[in-house]
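With one protein chain removed, the remaining protein chains of the complex are shown where they sit.
Chain nomenclature is as follows: A and B, assigned in order of appearance, with residue numbering initiated at 1 for each chain independently.
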Amino acid sequence: MENLIFEKKDLYNPIISTITNVEQLTDTEKRFEIALPENQILNHKPGQFVQVSIFGFGEAPISISSSPTKSPLFDLTVRNAGRLTDKMHRLTVGSQLGVRGPFGNGFEVNNFKGKDILFVCGGIGLAPTKSLIDYVLANRNDFGRVVILYGTKSPSEILFSDEIEKWKKDKSVELEISIDRPDENWKGKVGVITTLIPPLKLDVANTIATIVGPPVMYKFVLMALKGKRVPDENIYLSLERRMKCGVGKCGHCQINDTYVCQDGPVFHYPRVKELKEAV
Amino acid sequence: MSSTDVKSRLESFNCYYFDKDVTQKFISFLMKKGDVIAPHKTGELSYKYEIVSDATEVVLNYSRTILPLKKAFMPPRETLINFNIKNNQYTKPQISTEPKIFFGIHSYEMQSIKRLDYSFITGLPESNYLTRRENCKFIGVAYKPDEWHFAGSVGIDINETDGFCLYFYPAKNGYIVFEITDEGKNLLDEFGEGSEVTDEYLKLNEDKFQAKIKFHHNRIPEIFTHVYNSKVWEDVAQKCVGCGTCNLLCSTCYCYDVHDEIELDVENGQRDRFWDGCMLNKFAEVAGGENFRDNLGSRNRHRLYRKFKYITNQSDKLHCVGCGRCSRYCPANISLVEIVNDLIDDYTKQQQKEIL
Partner (left out) sequence: MSKPKIAFFDFTSCEGCQLNKLNLENDLLDLLELVDIVEFREAMDDKADEYDIAFIEGSISTPTCITRIHDIRRRTKILVALGACAVQGGINAIKNQHSADWVKETVYGEDKYLFPSIPVQPISAVVKVDYEVRGCPMSTPEFLHVLKSLILNRKPEIFDHAVCVECKLKENECVLDKGMFCLGPITRAGCDAICPTFGQYCTGCRGVVSNINKNGAVEMLKQHGFSTKEALNRMKMFCTLELE
């Protein structure tokens, strides 16, 4: 111990930040825009997450849904599902909350440059993906085709309808939405997200696919991509686990020898294949 | 290092003889330098590390303490921050860096601290643990293995002195005290007592472990690359009740959970962390309710893989130190050594099949 040189860190001190905007996206999801104090920049990569805390209500990992190009402000899109998120949904503009991070690896955007990108997003999985979509669209000329596949259970669960409208109008974006359980007003496609994959025409060797969604979705999307002959090396997944610390200590997010909070949440598919208990 | 190497190395250190009185005087001497933490008797059959208030209460011929020494550096419950809900302000509690001397520590326990050091330094070095680790001296004592100790099987000799500044070895009516480091030598010089060791006293016994893993410790990680789907895990799951005792008492486990608790004024509170364990029901559950290790077989497997493979892949050391606590205190009498030996049998059978 005496001869080890390292800089020890206070890992659990949150930065008290302020909510600058709140937007109700669906019945259960809200988008919060956050400002760190004194115009500090979060300095995140698409796909990373932060640990959000509210005193008395605990802490939870929440992925960042805005692109770094939005700095110094950033967005968190939150489903009201637990102790912390329930309280978060009751906060308003000007309320404070604690932020630690950013944590995790995020997407290696430089490896994606020049490639076609296929975003596969199930449900709330659109939130972390949106940080990457926004980044790609902000640097549109660096990338090839942009194909977004989005599936939700019902039309009322569709997130980011404003952005979706913009994407629909954007000639450089190909967007497909499929609904599992449509209502009478739904005129679009019906079915689980995997049904959107077979009809696609892809230059698979030059296509990067990202998959983010609920745990049950991964296996089926991977099978569908395999059917399209998308090489495994071109596939990236973001995995959800219940990180308690975000700093590779508490053990909750561990898959085999891997801490999702450190080596993930974004994983290259060949790596995920080596892991058991991953998807 | 083989036992003979350790023995000859031990014999190369300068040493003194302390009888029982001098040993107690030495503990009192140490108490003037800071908190002395040493094993004490608790209940009829058990021991625990406590701050010494009376040197005569220290027990040096103990088997093992209930909780491992990690409790001194990562307390079972620890406040990370104190907060106020109304004004959103918080403070981090001060962690004392006053000198601490750990007296009467077994070699496997010392090695468990080295393993924890690795875990808390790797990646992001954590201040809570590392601050508590400052200003610590460790004084070892030899032990007689009982039926649960198996440190030898994981490559830790009874008389491994790595990490200690002094090492106490039982002799007639007292101890031979070996000067392991300069720090230890300085302590003994300042103390100024103890007599020369005559040949009559310097008889180092070769204590044998009763519990043994069949393979050499260098081969254990190799086994774990082949037994992920072994039936052994199902067999363990039949017996295991998932109480988590093995996790909580493990000297190298450090998983934790964090909760906010509020005072009765509903305004002030604290964010506490406390020991958690991968054997517990909800440990691997995610927000939607999906549990990635929802049965006792997969949970036991994860626990052992953390000891013999996952962290080992990176640190190059087994993260089981053979203290035997998980087996000694398991209410269902599940033995870690037996599990590993069953896995070895399974692996050997697999290999024989492949050859045939």
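Everything below uses one rule, namely that a residue touches a chain if its C-beta (ideal position, glycine included) is under 8 Å from a C-beta of that chain, and two chains touch if they have at least 3 such contacts.
Remember, it's a predicted structure, so these values are computed and weren't measured experimentally.
Engineer: As a test of the contact rule: which chains in view would the missing one touch?
Structural biologist: A, B
Engineer: Give the residue, chosen from B:I81, B:A142, B:V227 or B:L296, that touches the chain omitted from the document.
Structural biologist: B:L296
Engineer: Looking at B:K20, B:K144, B:K172 or B:K239, which makes contact with the chain not pictured?
Structural biologist: B:K239
Engineer: Looking at the whole complex, which of B:S46, B:T79 or B:T181 touches the chain that is not displayed?
Structural biologist: Residue touching the chain left out of view: B:S46.
Engineer: In the whole complex, what residues of chain A lie against the chain that is missing from view?
Structural biologist: Against the left-out chain, chain A lists 56-57, 82-83, 86-87, 90.
Engineer: Residues on chain B that touch the omitted chain in the whole complex?
Structural biologist: Chain B touches the chain not shown through residues 42-46, 48, 66-67, 71, 76-77, 85, 237-245, 248-249, 259, 261-262, 264-266, 274-275, 277, 280-282, 294, 296, 329, 331-333.
Here is the rule we use: only the chains that are shown with their structure count from here on.
Engineer: Counting in whole Å, what is the centre-to-centre distance of chain A and chain B, each centre being its mean C-alpha position?
Structural biologist: Chain centres of chain A and chain B, defined by C-alpha means, are spaced 39 Å apart.
Engineer: Residues of chain A touching chain B in their complex?
Structural biologist: These residues of chain A touch chain B: 1, 4, 6-14, 16, 53, 55-60, 81-82, 96, 98, 214-216, 240-242, 244-245, 247-252, 254-257, 259, 262, 276-277.
Engineer: So in the complex, which bits of chain B are touching chain A?
Structural biologist: Of all residues in chain B, those touching chain A are 80-81, 83-85, 88-90, 92, 117, 119-128, 130-131, 133, 136, 228, 254-260, 262, 269, 271, 273, 276, 278, 283-288, 290, 292-293, 298, 302, 305-306, 309-311, 313-314.
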